[in-house]
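Removed from the display is one protein chain of the complex; every other protein chain stays in position.
Chain IDs A, B and C follow the sequence of writing; residue 1 opens each chain.
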Amino acid sequence: METGFLQEQRTLEGDLNSKTSHKNSVDYLMNWFRSRSIFVLAYGTGCGAIEMPPTFTSRYDAERLGIRGAATPRQADVIIVSGYCSYKTLRRIIRTYEQMSNPKYLLALGSCTINGGMYWDSYNTIKKLEDYLPVDMYVSGCMPRPESILEGFIALQKDISNGKASSWQKYEDNYEFYRKNQEAVLGKTVEPSYEADWYLYDGGL
Amino acid sequence: MILLDLVLMFIIAYTFGFLYYGLYRNITARFQRRFGPPVYQSFVDSIKFFLKEDSTSHGWMFYLGPIIMMSGAVMTLFFIPLFNTGESFKGLSEYGNLFLVLYLLVLGPLGNALGVGVGGNPFGVMGVTRGLTRLFALEMPFYIAVIAIMSLSGSADITTIATEQTTMNAIIYPLLFIGALFSFIGMMGQSPFDVVGAPVEVYSGPASEFSGKFLALLMSQSAIFTFAKLVLMVDLFLGGASGFIELITKTFILFLFVIAFGSLYGRFKTPQSVDFLLKVPTIISIVGLILATWSS
Amino acid sequence: MENKHITIFHGPQHPGITGNMSVELDLIGETIQKATTHVGYLHRGFEKLVERRTVIQAFTIVCRICVPEPDPNEANFAMAVEELAGLEITPRASYIRVMVLELSRLAAQFLWMAGQSGSIGLYAVGQWAIADRDLILDLFEELTGARVYHMYIYPGGVRRDLPEGFLERVSKLLTYMKKRLKDYDDIFINNASFKNRAIGVGIVTKEEAINNGYVGQILRGCGIKADVRKDAPYLIYNELEFDVPTQTAGDVYARALVRRDEMDQGIHILEQVVAKMPEGEVMVKMPTHRKFKLPKDDTWVKVESARGEFAYYMAGDGTENIRRMQVRGPSLVHAFTLLEKLLVGAELSDVALIMNSLGICPPEIER
Partner (left out) sequence: MFNEIKNQFATNDVIIKRDDLYKVSVNYERVFSLIDFVGDSYNYKTLNAITCTDWIEDNHFAITYMLTTIDRRSTFMIQTMVSRENTKIKSLSQKFKQAEIMERDLAEMYGIDFVGNKNLKELSLENWVHTPPLRREFDTLEFVNNHLTFREGRDDNVDTKVEAKRLRAIKKAEKEALKKAKEEAEAKKIQEENQDGK
C-alpha cells in the first residue's frame, strides 16, 4: 500500500479511470486521449486566477494528471473563466472562445460565474455565465482552493472520457440563443473592436 | 530491405523522440520539486491534437509549412546512420553525406517560415523572424566544428567519421565539441537560446496559429528531429554507437546535459543570443580548429 | 513606410501580462515605438458598491480590490473607519495586524519572484516560489480560515485571536524561509542570465520618480528612502527596528535587489513581532460590532504594501453607509505614466520583464 503523496496520485487516477461508458472502442480510445491531455489557456480573467499558479506548480502540480498550460487559444482545449466577468472581459472571452478549435471546454471558477457572487449588484459584471457561453463544469467557492480546481478538472476529464462534455456542440447548435444574450448586454459590438489586419498594409507581405 | 530499414528507423525515432520528451518533462518536473506527468504524456498530447477538428483555414500554403518541416525532419533522420557497425539501420546514409545533412537541418525552419507567413499571426511571424536570425548565428560555430571534424577525419561520410574515432572526438578536440555543443543547445530550443517560442514574449512563436492536426504534426516532427540531431551529435563527437544500448545511453546522456543546462539559465534576448553565439562558441570553435590543425 | 509598423495588443490573453490588462504596442521590428495601456477588464465598481452597503458589508468586499495581496486593503479600510469613528485598537491587535501585513507582503514578494523569473524563462524559480508562498498561505488559512481573502483585519481590531502555538509555527516557517532564500539567490538573483537581461533595462531617474508620484520599489530602486512604515508610521512600526533597503541604479535589477532585501527585512520584522507579541484583548469593546455610524468627515490613510504606498480616501456622511471611498493603489500611476514611457524604445522581449518589475496589478487600477 502506497502512502502519502503517491496514494493521493493513485486515488485521483483511479477516480479518472472509473466508470466509463462508450459506444465502441474507437470512441473509447478517442475520448481517453482527449481526457488525458488537457491544455489550459493562460488567461486569468478574474480574481480566481490567483489560485491557478498554485494549481499548476510544484505543490498541487496539475501536470501529473495531464493538465498543462497553453499560450494561445489555437492550441488550448480548456478555457478557464476564473471569476466574475466584466463586460469588457466578456467580449474578449467570447472572441477567445470562438478562436479555439473543437472540441473545447469551458471551466468556470468561483461563485461569481454561477450567480454573480459578491458583485450581484455591480453594474459592470454579468451574473450568470451560462447565458452567454456554454459551461462544462462549475467550481464553486470564493475563491476555489487548488484542490477543488483539481477536483473540477477531474470531473471534467471524467465527463470527457464518458463523452458527456459536449458544450461546444451546444454552442454551435444554439448559437442564436447565445448571440442574442450576448448582444443584450454587450450591444451590437460583441467582439472587441481591434482587428489584426496589419499584414494587409501595402498589399500584404 | 532498405524500405523496412527506413520504416523501422522512423518508428525508433518516433518512439524514442517522444520517450525523451516525456522524460524531459518528468526530469524538469523533479528539478522543479514536483511529481511530473507520466512518461507517455507527450505522446498522448500529440495524439489528442490529431483528434481535434480544424476550424481555421489560411490557404494551402499555411498547411504546407508543417509538412515541409516534417519531411525535413524525416529526411534528416534517414540520412544519419543509427549505428556505425553492421548493415542495418544505415538508412540512406550511403547516398548522401554530411553536407546534405547540414542542408537538411535548415530545411525545416525555412519551410515553417513559408507556412507561418501566410497565417497572418504577428506573433508567428515574429517567432519565425527570431528563428531565422538565430539560425544564422547557431550555424556558425556548429559548421566550423563540423567542417573541422570532417577535414580531420578526411571524409564527409558520417559512418566513416563515426567509425574512425578510436578515442572520441569530444576528448581529442574538446574545444570543437564545446563550440558545437553550444549551438546544439540552441538547436534543441533550450534556454538560454529559446527565443523562438518564448511564451511570455511571442506566445508560442511559429506555432501560435497552428492547431489540431498540424500542431500534432509539429510535435511529432520535433520529437523525430530531436532524436535525429542527438544521433548526429553522437556520431560526430561521441564515437557513434555499435549497438542499441550504446546508442540510447549516449544520446540520453547528451540529452540530459542539454536539459540541465536549460533549467539553470534564463532566456537571452534575440540580439543577445546572436551576439553570444557569434562570440563565445564561434571563437571557441575557431581556436579549437586552429589547435586541432596545428597538432595534427 | 506604412507596412513597417505593426500594432499589436499585448494582452489581455497573453502569458507575459501581469493580470488581466493589455498594452497596445506600436512596433517596428521588435522595437516598441509607442505603448498605450488599456485597463478596465476587471472593473467591478467597488467604489459604487460600498456606497450602498453598510460599513461591515463593505468590509467583506474591500479585500477583493487587490488579489495578490489583499491585506493592505483591509488594513487601510479598518484604519480609515477607526479614524472616522474614533476607535483606538489594542496593542495585541496592532501586533497581530503587523504580523498579517508582513506575512502577506512576504507572500506577495514570492509571487513577484515567480513572475519576474518567469519573464526571463527561469521556470524552476517560479515553481519553487509559488510552492513556498503556499506555506505562508497555510498559516493564513489556520489563522483566518481562508487562503487568499482573509477578511481578518476587522475595524476595531482583528476578527479573532491567534490559535494555540501559532507563533511557534511562524518562527519555524521563518527559519525555513531564511534557509530557502539562499537557494533563490543562487539560481535567480545572482544568475548571470538574469543580470544580463535586467541590468540597464527600464531605468527610472530620481527627479522623474519624485515629480510623477511613483511609489515603492521604484523610488527605492533609484536611491530615495521612501517607505510609509518609516515616514508616517502606522500601527506599531515605530517600535520595530528595520531598514529601508535602497539601490541607486534605478533599473530592473536594482528593483529586484530592493525586493530581495525587503524579504530579509520582512523576516527580521516578523521575528521581532513574534518575540514581542503582547497579551490582551484583540478587539475594542464596542456596543455592537456590526453597526458603525461614520460622521460627516473625511480622511486619507495609507499603508505600505509589497508594491508601495496603498492609500484610501474615505468620507462618511453621518449614516451607516460610506459616502465615498477612493482607492489609490500603487499601480495607478505606474501602469500609465511610467509603463508607457519605459516601454518606448524597449523591445518586445522586455515587456514582461518591465511589467513584472513595476509590479503592476490591474484590479487596483480600475477597482
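The rule is simple: contacts are C-beta pairs under 8 Å (C-beta built on N, C-alpha and C of every residue); 3 or more make two chains touch, one makes a residue touch a chain.
Please read all numbers here as calculations on a predicted model, not as lab measurements.
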- Message: Counting the whole assembly, list the visible chains that the omitted chain makes contact with.
- Response: A, C
- Cross-chain touch to the chain not pictured, restricted to C:K48, C:R160 or C:H268, is C:K48
- Considering the complete complex, of C:V228, C:A256 or C:M283, the missing chain is touched by C:V228
- Message: Touching the hidden chain in the complete assembly: which of A:R64, A:K104, A:K127 or A:K158 does that?
- Response: A:K127
- Message: Among C:L235, C:A315 or C:A346, exactly one should touch the missing chain; which is it?
- Response: C:A315
- Query: Which residues does chain A use to touch the chain missing from this display?
  - Reply: 87-88, 91, 114-116, 120-124, 126-128, 131, 184-187, 189
- In the full complex, chain C touches the hidden chain through residues 39-40, 43, 45, 47-49, 51-52, 83, 210-213, 226, 228, 231-232, 298-300, 302, 309, 311, 313, 315, 317, 323-324, 326, 328, 332-333, 336-337, 366-367
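In this section, only the chains that are shown with their structure count from here on.
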- Which of line, ring, star, complete or other matches the graph of chains that touch? complete
- Once you count every C-beta pair in contact for both, which comes out on top, A-C or B-C? A-C
- Averaging C-alpha coordinates per chain, one finds the centres of chain A and chain B separated by a number of Å equal to 34
- Note on the structure: Separation of the C-alpha centres, chain A versus chain C, in whole Å, is 29
- Task: Could you tell me which residues belong to chain A and also touch two or more other chains?
- Result: 42, 57-59, 71, 196, 198
- Message: Two-or-more-chain contact residues of chain B, please, as numbers and ranges.
- Response: 32-34, 122-123, 199, 203
- Message: Quick check on the complex: what are the chain B residues that touch chain A?
- Response: 25, 29, 32-38, 41, 44-45, 47-49, 51-56, 117, 120-123, 125, 199, 203-204, 207-212, 215
- Message: Can you tell me which positions in chain B touch chain C when the two form their complex?
- Response: 28, 31-34, 122-123, 126, 129, 191-192, 194-195, 198-203, 263-270, 272
- Message: Quick check: in the complex, which residue numbers of chain C touch chain A?
- Response: 1-3, 5-9, 12-15, 19-20, 40-45, 48-49, 52, 60-61, 64, 67-68, 111, 114, 126-128, 130-131, 133-134, 137, 147-149, 363
